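The full complex has more chains than appear here; those shown keep their coordinates.
Every chain is named by a letter (A, B and C) in the order it is written, and numbering of its residues begins at 1.
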Amino acid sequence: MDYMYAPGKNHLFVPGPVQIPDQVIRAMNRNNEDYRSPAVPALTKTLLEDIKKIFKTTSGTPFLIPTTGTGAWESALTNTLSPGDRIISFLIGQFSLLWIDQQQRLNFNVDVVESDWGEGAKLDVLASKLAADTAHTIKAICIVHNETATGVTNNLSKVRKLLDEYRHPALFLVDGVSSICAIDFRMDEWGIDVALTGSQKALSLPTGMGIVCASPKALEASKTAKSVRVFFDWKDYIKFYNLGTFWPYTPSIQLLYGLRAALDLIFEEGLENVIERHRRLGKATRLAVEAWGLKNCTQKEEWFSDTVTAVIVPPHINSSEIVRRAWQRYNLSLGLGLNKVAGKVFRIGHLGHLNELQLLGCLAGVEMILKDVGYPVKLGSGVAAASAYLQNNIPMIPSRI
Amino acid sequence: MDYMYAPGKNHLFVPGPVQIPDQVIRAMNRNNEDYRSPAVPALTKTLLEDIKKIFKTTSGTPFLIPTTGTGAWESALTNTLSPGDRIISFLIGQFSLLWIDQQQRLNFNVDVVESDWGEGAKLDVLASKLAADTAHTIKAICIVHNETATGVTNNLSKVRKLLDEYRHPALFLVDGVSSICAIDFRMDEWGIDVALTGSQKALSLPTGMGIVCASPKALEASKTAKSVRVFFDWKDYIKFYNLGTFWPYTPSIQLLYGLRAALDLIFEEGLENVIERHRRLGKATRLAVEAWGLKNCTQKEEWFSDTVTAVIVPPHINSSEIVRRAWQRYNLSLGLGLNKVAGKVFRIGHLGHLNELQLLGCLAGVEMILKDVGYPVKLGSGVAAASAYLQNNIPMIPSRI
Amino acid sequence: MDYMYAPGKNHLFVPGPVQIPDQVIRAMNRNNEDYRSPAVPALTKTLLEDIKKIFKTTSGTPFLIPTTGTGAWESALTNTLSPGDRIISFLIGQFSLLWIDQQQRLNFNVDVVESDWGEGAKLDVLASKLAADTAHTIKAICIVHNETATGVTNNLSKVRKLLDEYRHPALFLVDGVSSICAIDFRMDEWGIDVALTGSQKALSLPTGMGIVCASPKALEASKTAKSVRVFFDWKDYIKFYNLGTFWPYTPSIQLLYGLRAALDLIFEEGLENVIERHRRLGKATRLAVEAWGLKNCTQKEEWFSDTVTAVIVPPHINSSEIVRRAWQRYNLSLGLGLNKVAGKVFRIGHLGHLNELQLLGCLAGVEMILKDVGYPVKLGSGVAAASAYLQNNIPMIPSRI
């Protein structure tokens, strides 16, 4: 039953799907249930309430859709927009590219604002476009909060400020797939209209649940949006919300119980502590990269991502070889460089239910691999740099003091 | 962590989601993995090959989509048809109704052929429509193989015969959600163009995987079909099939291993034996219903379903009360009557990884509930009738002889 | 990985090991932990407190020993007695026989009081022996509360009355393996000195934990008892209890968490409700046996066991064939007749985390098997008799009203 067995634990450091906490695996280790019994709505009610805390919204309406991040994107777009609508979308890496591809195939008029891979969204361009758009032809701003391909985090509060400055009514749609629940995210405060994530990212669940949260303004827009949709239609969810049965079609019972357990763990640790832990892991990783003498794909500190670090390898090395070797020799799973940066970067995911010693094990592995492929790294250097920082910053575990 | 606890096992007799075999629960009890490592494609390859055996196709192309049955419907329709296309669709119960609703919302020109609930699809009407359609304006025939709301199984081979008789090129699209892998189903022999099912039905997995299989003709149609689609677009799958990496977006690792285990169990038992077991369970259930003096919602024997039995209750009894009581007193989950038959029928699901003594426990429970709600059933009568049949027909367990 | 696979759930109706609740399986689905960390003692403390509630003792000292019931027996005997000590022991079936065998091999002077298999302990003989023993040569009374081989429950309160009546200081040692947590058991009220059970019986856990509870008088006796013991020595446990680390050697982390979950379920249902449920299941089983025209191995009503029923088969039928057939054709596990009643009885275990519909499925299966082996049973008759009783007596599920 095991494909390509290796001794010991797999070190899973791709930026999703991430390690699932044992508590969540346990909670999901169960039979099916009748989702029309009173127990499932009772459970669902708690989930919908609690997921809002993760998005930091009180006015938003969450949807737990049996789909992936790609489906969550489609849900966000088709419920709020009509074919031909002009939208601004920022191309800064592979995942924003894929979202733009979807936007185009859904027949929106996509005004693409492109950056070099490794740079953040060009918000100055957004400013000019908003300034120019006195006729409010722009219906939505689509932005990836954290570009998983390059490790770039965009500044969402600045987007909101620009929209406010120009009193522009465009919808503000955010892909928070690799940020929500790991990087500071404030749906209400930043006036985000649709935010979305996937279960297999910072929530540390299996793949299979696309989580979308809609502001009142987005819900209003959905009443007139003309994009064709059925499976992804919010209307059907809202109908069953009103009935108190919650589900227009069959949910995964296992994922519901898994989400319950995942949220319980997050609240036990404290959402702010979870975010702080990701800050530590991100910083430690970047210090290691620096100690190795390698460059971060992310061009400026303001864009540094706390959930994934894309590391640029010297020109004579193929980064795919690093990923291959990690898996073939060390049972370590790293992220490939994608598209424009294929062969040029490898990625270390540091999100989800992960602690510092797990990361240091990974960093020690990367050092050996770098040596394997001929890069003259000083073994232990990255671990030393990361440890020096971590040893000063890891808090005591509250339950154990 | 448990919502509305009761002692002992839950007796899950809704027609899906069904009981998951322990072996499958075990196989799914696992951490995430990097789906871009070589192990996941290696596993996927075996799944795609083996799932075809379940559909009885050698020429079909299967898609394992992270979605539900509703999403699988949308995949079947949007990949093969264009807005405005005329399609014939049979309304015979709640699930065919929901599919037709989807077809209409997807902007097809749906020619609805309605039957009384409890009757099968009116194939004579199909015959006349095909005969009249010399211009071939009908682009597809959409039919639910087994209507889960009423326990009616349609005759698919007859549909094919009619299409052949009239040399009609319409696509033949089949919802096999509550039939495939439980009721005789022959994709190639019956010339079905798109067949689909969901993981939580006869495959006995959790919800979350829509399984769609397309004939070469359907694939050809997808090249020109103009329905807007991205998440459900087969093209993206085929692109990654050709790359050998198989997944356009993240699959659920757990469901992949679960499907592997589920298929292994089916092949261990033998697909024909699985179908024969469902025949036994269906027949036994119907004998019990008869012994109770109650009527099957299904009007004629030719439509009897081997995966679900909808039982009509006397007018003075509300069938919802039966379902409620089953759950509140006996830890038994039965199916509600839906829509037109709400309050009038309750449903016993007998599909998936289920054996005869499990069914007899359920039937014994139903007898007590009938008495609870004032129906003068003779306790033991249904069990006696079912047992008399089963005792003559249950085979020895091959591995134990 | 599966030995002798069969479709559907296994119907486990041996009188132990019994079905494990899903909640307990989930709780045990975990990695090892350092049992010397503060977490394990914290958990253990709650277990030791709560297990006393199950034994209905406040003054007893519990020991959770990594062993089976056989080891728990040895722990009870060797800690309280010295070689050559005279003890009275009742032989009423296979398990009391095995305990007596152990007592003899441990070099006690065993005064065996034998009954016919199917009868209870001869307490009148005990009375005479106590009356005669003015010199108090009898050091202990050893009695099996519920003889699992014949389904006979002895009257422990009467034993206590006799000891009190004759002011006899003998220790009162009780095997509660198939009674504690299922049949009314009151350690303190009945003045029991050592009581014991095994995890795989009414507690519904895997095998591996022998649970022994010692009264202050038993603890006192252990200080002078000369039987050689090390692994089973209570002294080592008490030493670590006093240290607050609890474990003289490594416990099974999984069983500790499993026990926590099992106790939580019992308290959720309510111990008295658990006992009442067993009363219902026992009564229903006996009514079925009667309806089949078969005889209960237990001779008198006062000894009827609520956890196991031994059914006598007609002389021309071999009961082993019934057990074999149950397993080979119906995936049903029944208990064999043992020793003197081998071939003559088969046993239905009805203990642990079990509900009424599960039992009715089993009874329906037994009917078919009886017919298979040529006994002219009326199919449905046992289920009818059991249901008639159950339908009047099953309570609503509190969490679901």
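Convention: a contact is a pair of C-beta atoms (placed from the backbone, for glycine too) under 8 Å apart; a residue touches a chain by one contact, two chains touch by 3 or more.
If you're wondering where the values come from, they're calculated on a predicted model, not measured in any experiment.
Colleague: If 3 of the identical subunits are displayed, how many subunits does the entire complex have according to this structure file?
Modeller: 4
Here is the rule we use: only the chains that are shown with their structure count from here on.
Colleague: If I list every residue number at the interface of chain A and chain C, are over half of them used by both copies, so same, or under half, so different?
Modeller: Same-residue interface.
Colleague: Which chain is in the middle, if each chain's centre is the mean of its C-alpha atoms?
Modeller: Minimum centroid-to-centroid distance belongs to B.
Colleague: Please tell me the distance, in whole Å, between the geometric centres of chain B and chain C computed from their C-alpha atoms.
Modeller: Inter-chain centre distance comes to 44 Å.
Colleague: Cα centroid separation between chain A and chain B, in whole Å?
Modeller: The mean C-alpha positions of chain A and chain B differ by 34 Å.
Colleague: Using mean C-alpha positions as chain centres, tell me how far chain A is from chain C in Å, no decimals.
Modeller: About 53 Å, centre to centre.
Colleague: So which bits of chain A are touching at least two other chains?
Modeller: Touching at least two other chains: 1, 25, 27, 29-31, 38.
Colleague: Sort out for me which residues of chain A touch chain B in the complex.
Modeller: Touching chain B: residues 1, 3-4, 10, 12, 14, 16-20, 25, 27-40, 42-43, 66-71, 74, 83, 102, 105-107, 198, 200, 206-208, 227-228, 230-233, 248-255, 257, 260-261, 327, 333, 336 of chain A.
Colleague: Would you mind writing out the residues of chain C in touch with chain A in their complex?
Modeller: 1, 22, 25-27, 29-31, 38, 400
Colleague: Going by the contact rule set out above, which residues of chain B touch chain C in the complex?
Modeller: So the residues of chain B touching chain C come out as 1-2, 4-9, 11, 19, 22-23, 29, 265, 268-269, 274, 277, 327-332, 353-362, 364-365, 367-368, 371-372, 378-381, 383-385, 387-388, 390-391, 394-397, 399-401.
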